[in-house]
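The complex is shown incomplete by one protein chain, all other protein chains being positioned as in the whole.
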Amino acid sequence: MSSVDVQKPVSGVRSALGFMALFRIEMLLALRKRADITNPLLFFVTVLALLPLGVGPEPELLAKMAPGMIWVMALLANMLSQESLFRGDFEDGTLEQLTLLPQPLYFAILAKSLVHWIATGLPLALLSPLLALMLNLPVDGYLCLLVSLLLGTASLSLIGAIGAALTVALRRPGLLLALIVMPLYVPVLIFGTGAVQAAIDGYAYSTQLAFLAALLATAAALAPLAAAGAIRISLDN
Amino acid sequence: MNWQWFHRLGSPRWFYQKTGAWLPWLALASVVLLSVGSVWGLGFVYEHGQQGNSYRIIYIHVPAALLALAGYYVMAISGAIGLIWRMKLSFAVMRAAASIGAVLSFICLVTGSLWGKPTWGTYWEWEARMTSMLILLFLYIGVIALSHAASREQSADKASALLALVGTVNIPIIYWSVNWWNSLHQRATLRVIEESRIDPVMFYPLLIMIIGFYCMYAWTLLTHTRTLLLKREMRTKWAQDELLGGR
C-alpha cells in the first residue's frame, strides 16, 4: 500500500515499490530487535565451542568433523530463528493486511526472507572462518566454507519460510517446525559440506557451489509461492 | 463440459457407498497374490549364489519401497486435488495415504536393515537408497504431524496438502543429492542384486508380490479413507445410517 496507492502505477512497478518499502521496514525492525540477530549467532558459536568438549580436542578429529559440524549448526541456528519470522506480523494483524495488498504476497515474503538472511545467514557466514580456525579446519577450506554458507543459508532462509508460514497459527510450533523443515534442508547440507570437503581435499569445488546456487535460484522462485499459500491457509485457522 | 460426475466423486457419501462393493475383491486379490508370491518366492526359488537365502527378503523389501515412494505421490496428488477443487474426500484420501505410506517406508527400512546384517555385516549402512528412504519417512512424519496440529481440521488438511506438494518438488532433488553424496563416500560394499542380474525365476514371484502389494495398498487406503470419512461426516444422516446398520 505505502505511498503508491495514490498514483496507481502499473502493477510491475507497484510490486517493486512494495518490495522496497517492505524491505526497508523489515530492515528497520530487524535492527531494532537485535536479539533476533545475536541469539542465533551466539547459539552457533556456543554449540560449536562445546564440540571439542564432547569429542575431545585432537586436532585431526576436529578437522575431520569441522565442515559437517559447522554446517549442521548453521542449519539449526537458521531453523531456530525461523519460528519468529512471521509470528509478530501474525499476532498484530500485519500479515492479514499484507494479504489484502494489490501486489502479490510473493514479494512480501521474498523481502522478509531476504532480511532474515541478512540478519542470520550473512553474519553467520562471516563468522564461520573464526570457528573454522577454532576447529582446526585446514586453511584451504576457509574461502569455500564462507561462500557455501553465504549461498546455502540464503536457500535455508527461503525454504524455512514455508515451515514458518505453515506453523505460524499454532500455539507452540517449535518442534513441529523442525520436523517439517529439516528433511527439506538435506540437499543444501549435502552440497554445502560436499563443497568444503572437496576444497580441503584439494579438488575443484565449483560444481558444488554451482549446485548450491541452482538450489538458491529454485528456492527463490518457488518457496515464496508455497509460503504465500501457507500464510493464507494459516490465517484461516 | 459436464462436471457432475466429478463433483459426485467428491461426495463422501457416494464414495462410501460405491467403494463398499470393491473391498472384498481387493481383499481377495491381495490375499491370493501375496500368498502365492511369498510361498513361491520364499519356498521354491533357488538360493542366490552369493547371498544364500537372505536375498529372499527382497520379496517384501522391494514392493514396500516401491509403494512407499508411489504412496507419497498418491498423498500429494490427492492433497492437490483437495486444494484446487476443495474436495473433502481427497483430503481424507491424503490423510489415509500419509499414514499408510509412513508404515510402508518403515517396513522398507526394517527389512532393508535385516537384509543388511548378513550382506554388509551391519544393521545400518548409510547407503543411498536406505538414506533416501529414511528422509522419505521423515517427510511423511512431517505431513502427519502437521495434519494433527492445527485446531481446525480444514486448515490442517490444507496445510498438510501444501507441505506434501512442497515435498514432491523436493523428493527428486533429495534423491539425486543423496545419490551424489553416496558416490563420494562409496566404500567397498557388496552390491545388491543388480536389476540386470535378476534371474526370471526370481523375478516372477517378485512381480506377483508387487501386484499383490498394490492390491493391498488399494485395499488399506480405501478402508482407512472410509473410516476417516465416517468420522468426519458423523453429523450427517447418511453416516449415521451406515453406522447403525442402515435403517
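Labels for the chains are A and B, by order of writing; each one numbers its residues from 1.
Heads up, the rule we're going with is that a contact is a pair of C-beta atoms (placed from the backbone, for glycine too) under 8 Å apart; a residue touches a chain by one contact, two chains touch by 3 or more.
Everything below uses one rule, namely that contacts and distances are computed from a predicted model.
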**OP:** Look at the options "Urease accessory protein UreG", "Cytochrome c biogenesis heme-transporting ATPase CcmA", "DMT family transporter" or "TIGR03943 family protein" and return the one that UniProt uses as the protein name of the missing chain.
**Re:** "Cytochrome c biogenesis heme-transporting ATPase CcmA"
Subject >> Sole residue of A:52, A:68 or A:88 that reaches the chain not shown, by the stated touch rule >> reply: A:88
Subject >> Full-complex contact with the absent chain, from A:21, A:63 or A:220 >> reply: A:21
Subject >> Hidden partner chain, residues of subunit A it touches >> reply: 1-6, 21, 25, 28-29, 32-33, 88-89, 91-94, 96-97, 99-102, 232, 235-236
Subject >> Where the unshown chain meets subunit B, residue by residue >> reply: 7, 10-13, 86-88, 152-154, 232-233, 235-238, 240
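As a convention for this text, only the chains that are shown with their structure count from here on.
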Original post:
What whole-Å value do you get for the distance between subunit A and subunit B if each is reduced to the mean of its CA atoms?
Top reply: 32
**OP:** Using the touch definition up top, name the residues of subunit B that touch subunit A in the complex.
**Re:** 135, 138-139, 141-142, 145-146, 149-152, 154-155, 158-159, 162-163, 165-167, 169-170, 173-174, 177-178, 180-181, 184
Subject >> subunit A residues touching subunit B - in the complex, by the definition given at the top >> reply: 162, 166-167, 169-170, 173, 176, 179-180, 182-184, 186-187, 190-191, 194, 197, 211, 215, 218, 222, 226, 229-230, 233-234, 236-237
